[in-house]
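Here the complex is missing one protein chain, while the rest keep their positions.
What follows is chain A.
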Amino acid sequence: MKRVVITGVGALTPLACGVEETWSRLLNGASGAAAVRYFDARHLPCKIACEIPFGPTAEGGFTPEDWMPSRERRKLDRFIVYAMVAADQAIADAGWTPTDEAAQERTGVMIGSGIGGIETIAEGAITLKERGPRRISPFFIPAALINLCSGQVSIKYGFKGPNHAVVTACSTGAHAIGDAARIIRAGEAEVMVAGGAEAPICELSIAGFSACKALSTRFNEAPDKASRPYDRDRDGFVMGEGAGVVVLEEYDHARARGAKIYAEVLGYGMSGDAYHITSPAPDGDGGYRSMRAALKSAGLDASDIDYVNAHGTSTPMGDEIELQAVARMLGNHAASVTMSSTKSSTGHLLGAAGAIEAIFCALALRDQIAPPTLNLDNPSVETPIDLAPHQPRQRRIDVALSNSFGFGGTNASLVLGRAP
């Protein structure tokens, strides 16, 4: 089987626009959470979110006009803009912009989203109701469709290989990277641009997730304390937004052109809970089987794992169920492993989460440091696993595992290794 490596990374996150800026802020313990700015959220039970930091590009902020003129952005929901910003970064980082037809046909795109253009759809429904069908824009449908992230990136860069999109709620980003790696392993493409994007911070989706009792509601006055995975006072996740995109490449292809290599995608596993639409199975068996499948495809043993980037969304039930599943998998190796939830810093980017967390794993492997779990003051359960409270851990990391679990009981695990 062919080997797959990561040769480019791009991210727009609640911490910063740009991978290195996001990474340094993550290691410094920054939080992306604040009161919702996009609309008046005072009437909602959850009034906080992790929004993209608008500001000068040179300072790690997001200046939309620097990436795309407003007349183009007008035709896209924000989640597609975010996907294109992250893809632009990743493609530039990889230095892969082929102009010959054969190379373009061997390059594909697989960027997904959990929800897609929910804000565009919500506004379209209001327009329809108040002003009638003739006021619906011809760009309404292509602005909201999830696979238009992959479509827009392929159109911009002329990537004519497999063009696909994953939609698996909060597992989307991990599934997209895993599936794209498989396409390369199977020899169907040499390069894949893969990841996830999400722009869920609007009144309709906060109302919807609130109704599911999924969001934190007790920290509206202290937003940076709200995302606190494994802590006894956690009460739900904090919604985030943004995109993460990687360039995956067949190893020999990358080596032949002298590409910089961040990490290798060693394994990928999937499973279904077959239990409940929003709650994880209490025994954690779905997550456990997903991790086991990823290890099996990597040809590794649980004792090979050094770092786990947890799904860890800061919900009362989910965190402990995942922790138990990881402990079960690690067995007596548990005390040697560091596991952190970077959602304590970024919030939960839903369909983009697995993609930015795979990037964090790649950087953890590169820099030999595990990012911290913020706000973990009083763990709700005892565990031999080091949860990296408050501070990053400088340590040996040869193999990293990233978990993503989504509504509907869909689980994905990626295993990454140091650059070969």
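Definition applied: a contact is a pair of C-beta atoms (placed from the backbone, for glycine too) under 8 Å apart; a residue touches a chain by one contact, two chains touch by 3 or more; residues count from 1.
Just so it is clear, contacts and distances are computed from a predicted model.
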{"item": "Identity of the absent chain, which is to be given by its UniProt protein name, from \"NADH-quinone oxidoreductase subunit L\", \"Acyl carrier protein\", \"Prokaryotic ubiquitin-like protein Pup\" or \"Translation elongation factor P Lys34:lysine transferase\"", "value": "\"Acyl carrier protein\""}
{"item": "Selected residue (touches chain absent from view) among A:135, A:213, A:257 or A:390", "value": "A:135"}
{"item": "For chain A, residues in touch with the removed chain", "value": "69, 71-72, 134-135, 137-139, 142"}
